[in-house]
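As you look at this complex, bear in mind that one protein chain is not there, while each of the others sits in place.
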Amino acid sequence: MAEQAKLTPNDYKSGVKPIWCPGCGDYAVFNGVLTALSTLQIPFHQISIGSGIGCSGRFPAFVKSFGFHGVHGRALPLSTGMKMANPDLTVLTVGGDGDAFSIGGGHIAHAARRNVDVTYIVMDNEIYGLTKGQPSPTSPLGLVRKASPYGTVEQPLNPLPMVLATNASFVARGFSSRPKDLAALIQKGIEHKGFSFIQVMSPCVSFHNTYKHFRSVTKPLPEDHDSSDMNSAMKYALDQETVWLGIFFERQAPSYDELQRGVQEKVHKEGYDVETLVRGFLR
Amino acid sequence: MAEQAKLTPNDYKSGVKPIWCPGCGDYAVFNGVLTALSTLQIPFHQISIGSGIGCSGRFPAFVKSFGFHGVHGRALPLSTGMKMANPDLTVLTVGGDGDAFSIGGGHIAHAARRNVDVTYIVMDNEIYGLTKGQPSPTSPLGLVRKASPYGTVEQPLNPLPMVLATNASFVARGFSSRPKDLAALIQKGIEHKGFSFIQVMSPCVSFHNTYKHFRSVTKPLPEDHDSSDMNSAMKYALDQETVWLGIFFERQAPSYDELQRGVQEKVHKEGYDVETLVRGFLR
Amino acid sequence: MGANDLVIRIGGESGDGYVSTGDILGRIAASSGYDVYTFRTFPAEILGGHVMFQLRIDVEKVTSRGDMLDVLVATNQEGYEKHHKDLHETGLIVYDSNSAEIPAENTREKLGIPVVDIARKLKYPRGKNAVLLGAVVQLIGLEVEEAETMIMRRWGRKSAAIGEQNIAAMRAGMAYAAENWPTERQFRLEKPHDTESERLVIDGNQAISMGALAAGCRFYAGYPITPASSVMEFMAKELPKFGGVMIQAEDEIAAINMVVGGSFAGKRSMTATSGPGVALMSETLGMASMAEIPLVLVDVQRVGPSTGMPTKTDQGDLNLAIYGMAGEGPKVVLAADNVEDCFYVMSAAFNAAERFQLPVLVLSDQDLSNRIQTVPLFDMSRMQQIPRVLPEIKEGEKYLRYTVTENGISPMSIPGMPGGNYTAESLEHKPMGAPSHEPDNRITQMNKRFRKMETVAKEMADWNLFKYHGERKPNIAILGWGTSEGAVTEAVSRCQAKGISVGAFYTNLLLPLPVDVIAEFVKDAKVVFVPELNYTGQYANWLRSQMGLESVGYYRYDGLPFTAGEIEAEIEKLAAS
Partner (left out) sequence: MGANDLVIRIGGESGDGYVSTGDILGRIAASSGYDVYTFRTFPAEILGGHVMFQLRIDVEKVTSRGDMLDVLVATNQEGYEKHHKDLHETGLIVYDSNSAEIPAENTREKLGIPVVDIARKLKYPRGKNAVLLGAVVQLIGLEVEEAETMIMRRWGRKSAAIGEQNIAAMRAGMAYAAENWPTERQFRLEKPHDTESERLVIDGNQAISMGALAAGCRFYAGYPITPASSVMEFMAKELPKFGGVMIQAEDEIAAINMVVGGSFAGKRSMTATSGPGVALMSETLGMASMAEIPLVLVDVQRVGPSTGMPTKTDQGDLNLAIYGMAGEGPKVVLAADNVEDCFYVMSAAFNAAERFQLPVLVLSDQDLSNRIQTVPLFDMSRMQQIPRVLPEIKEGEKYLRYTVTENGISPMSIPGMPGGNYTAESLEHKPMGAPSHEPDNRITQMNKRFRKMETVAKEMADWNLFKYHGERKPNIAILGWGTSEGAVTEAVSRCQAKGISVGAFYTNLLLPLPVDVIAEFVKDAKVVFVPELNYTGQYANWLRSQMGLESVGYYRYDGLPFTAGEIEAEIEKLAAS
């Protein structure tokens, strides 16, 4: 084989044109992923991206990699299946805040406790983009939309403390307006062995444009934040004033595929086959 | 009407005999609920109890009240419907750790952020009782059961920090071996206007007997814990050594029915009816 | 030249406002006394992308989107390329001559309008839409006053000045068309036949929502999904005004369980979703059937399977509605046949749910949900509410929730009723509600529950749920359901005019199927014809399974509704063979 040329971010584009609105925050995430993949030089055929339904869920088709645009809210179980059936793959999971925290809200804790080695990037625009602007679980209180004509009365969820509380092994937050930091976070998430959760504040220019807001309230986590300290991570995550960016928490722990491989090795018996198993049930 | 005699805890028994195994922790929860109801002297017909499937899910039938033994994992949405359609009711929601944190894991955050005025009592036995002993999301690491013959490799979830992270307005933990404290917690949960979450360590004597374990690791929350302080609540909830008992966190906030009533009052128009509405669409 | 009926299509870039231009055009026609019927497509892109808006205007009742186009308004080159094939030989192309060029091989009449130039001249570049609107108003002969009123109502809503600017642009468009197009070649409509009667201009989802409110719905929980979201949004706005509650749930499973809880607690409760949501709800639907909880679920069908084509129409969920349950329990399935029907069918749905204590599914579809139609003002006297059968609670006697009765209906108490306490049960249960797995009790309760289906069939036969079009004893008997009614009705009329013996029967009630009524209708038919918007012929299959009825099918599954023309052609083929 000829010597492999270094793959550029552009090489990771599938050629399918993103259908996002001009200015959508998801473009920055897209570019961040392309950059991270090219930095890590992961071969196309070793990448697999699972997603649910939403503007953000359209992501996989745009990347030159394997992908699966599944049903709404089940991107994590889908990706868990991929990774556990084929641990050699680099698996990304992508989707929106509705996909992740509303219909799919039950799955995050379980991916976290298994420590499935996938990188979950949630493009949080605090709105349902694809269905044209209904409030999402992260929408601010009082948001007026067609589905909330008198303003939402439900408190927004703050996903980071919730994910931290699952003891997930990598928890971070990025912002589409800080593309370089974002690309670096995504890269670190991919490099992290185990479950990586990255919330990206990714504004929806069409139904809830929050660029200005987040530009004013975001800040990189202070230098002295110790990302192995859960209490510190929790404190910054719970902060109601500043939306901190960066890696909140990180710990090393065996990933689910490693743990399962461990079990396989433990129970491995030379020459064991279905015939042996069946004969164990002879009368 | 004749003067109402005071209702005793026993009066709140429906007469249907609980099918739980002798010694099951759920009996203590049952008694705690009877006691709380009789302390509060809530009339039978004003109580409604929603549950999912599990040993614990059989609960409603045993109480003299309205009840709904629904499907697995949906006790909270079911109860939300009850309360919001009929805000005069005192609504309890009961179920197991599988019902609550596994199949139903996506609903807690939403009941919390709506601040639905129901009291959710999770009988956490760290096991699937009704289906005969499969590990649950709260089962300890390494638990060997038929479904985990080589020991579980998934980290257990710690529900309290997760619920705290949703900013739920009342978060507490009890233990079946402390029936008095438990009854008091349940009473406070019912009195609290808004979403009350009570995790009860309720051992399963048949498939995972944890009485001894919890007797040794539980302790009432220290006197100086300030239950309005989220950071303190989180610290005690995250504690890996001691399983603290009591009210971790409590805050006053309008409940969902109050918020919705607010909207109704705001938009109320005298004389408005469907005919008026329809005529607004005349060509 | 004067026409009874015109089909006008606007093709262009989404986001440029052409859809709302089409909408205004429809409202001008409607307020002038015409009947209108709209049809549109959605782009693949989130914003932008090609879109078309079609409007049919008739001097009297219009029931389908129409076949070929009389007027094509091409706002850009794509607008011409994509649609010119659908234009009548005698049709007219109106186009923005600043943005599109009509190729030499075109044989149709055309009128280019320098829309951009005209708008620029008015110093109001955003007036492009109004210029084109004016041109069309002029060409088809609508009243300028009506047009001005509508423009003010829509574009002038936020600022009267903008309204005025658009009126000026509209007048400029009119003037240009008047100057550049000979009066005798105008596509002038005859005067409308009925300008007096009160008529509504609404789409199917609005009709469903108003129907639900009129039927007494006071609790709604839902989850956004195209094309059902607008029901939820309507209810969000209106329910609080009626003291009701609408909850946007975290997912469909939560929504349906909230609905179950709301209904249990005594409120008429509903949700609306589309296929994927119905699939998710099916576990709880079975529970509602078992626990005997009234509820209404509207399925606004879209193209499946799975995410499919969310903005396209289909009748692919009939199987799911009828059969989508683990195990077996009673339920009722209804379908709405047209926009007007969407209103009244909700009354039947809630009454069936409450009367028989079971889940009721109502099938609508993307086309019905989105199309705007003129319909007669609703008749509220048709919305009588049949209440839940409440128990008489007797002192000292235990109330038995699942009492075994002859008609299967057991009086149902409501939380808050003294002495009425019981536990609704998803397990098989005894009359008092406690779980039981005794074989005999099981048989008794199954029989009781299924007796409700006989009661449903008996009682609902009188609920005005059947429609006949054309002959009552035709040679060609058409059995259709739901959204196809309009196109089929029109095709039946046309074929009758040609001397073909044809008639169509539509029933809102699909489960239980009114077998006797259908048998009577098809008794003397030479052929039974079943057109459906799906691949496998689900209704034909249902008819065969329920009554052994053989039929000839005609299936469309490309996401588009039927045209009257294609049904007409099929009928003619059958008549000829």
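Note that the chains are named A, B and C in the order they appear, and that numbering of residues resets to 1 at the start of each chain.
Operating definition for what follows: contacts are C-beta pairs under 8 Å (C-beta built on N, C-alpha and C of every residue); 3 or more make two chains touch, one makes a residue touch a chain.
Given the structure is predicted, the values throughout are model-derived calculations rather than measurements.
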item: Partner chains on view for the chain not depicted; value: A, B, C
item: Residue touching the undisplayed chain, where the options are C:6, C:132 or C:287; value: C:287
item: Residue, one of C:134, C:216 or C:276, that touches the chain absent here; value: C:276
item: Touching the absent chain when the full complex is considered, from C:400, C:417, C:446 or C:461; value: C:446
item: For subunit B, the residues touching the chain missing from this view; value: 19-22, 24, 53, 55, 69, 71-73, 102-103, 105, 128-132, 134-135, 137, 146-150, 206
item: For subunit A, the residues touching the chain missing from this view; value: 14, 16, 43-50, 53, 58, 60-61, 64-71, 74, 76-86, 88-89, 106-107, 109-110, 114, 260, 263-264, 266-269, 272, 274-275, 277-279, 281-283
item: Residue ranges of subunit C at the interface with the undisplayed chain; value: 44, 253, 274-276, 278-280, 282-283, 286-287, 289-291, 303-312, 314, 316-317, 319-320, 322-329, 426-428, 435-437, 439-440, 442-443, 446, 450, 534-536, 538, 541-542, 544-545, 548, 550, 557-560
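Definition applied: only the chains that are shown with their structure count from here on.
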item: CA centroid of subunit A to CA centroid of subunit B, Å; value: 31
item: Multi-partner residues of subunit C (at least 2 other chains); value: 240, 250-251
item: Residues of subunit A touching at least two other chains; value: 102-103, 105, 137, 150
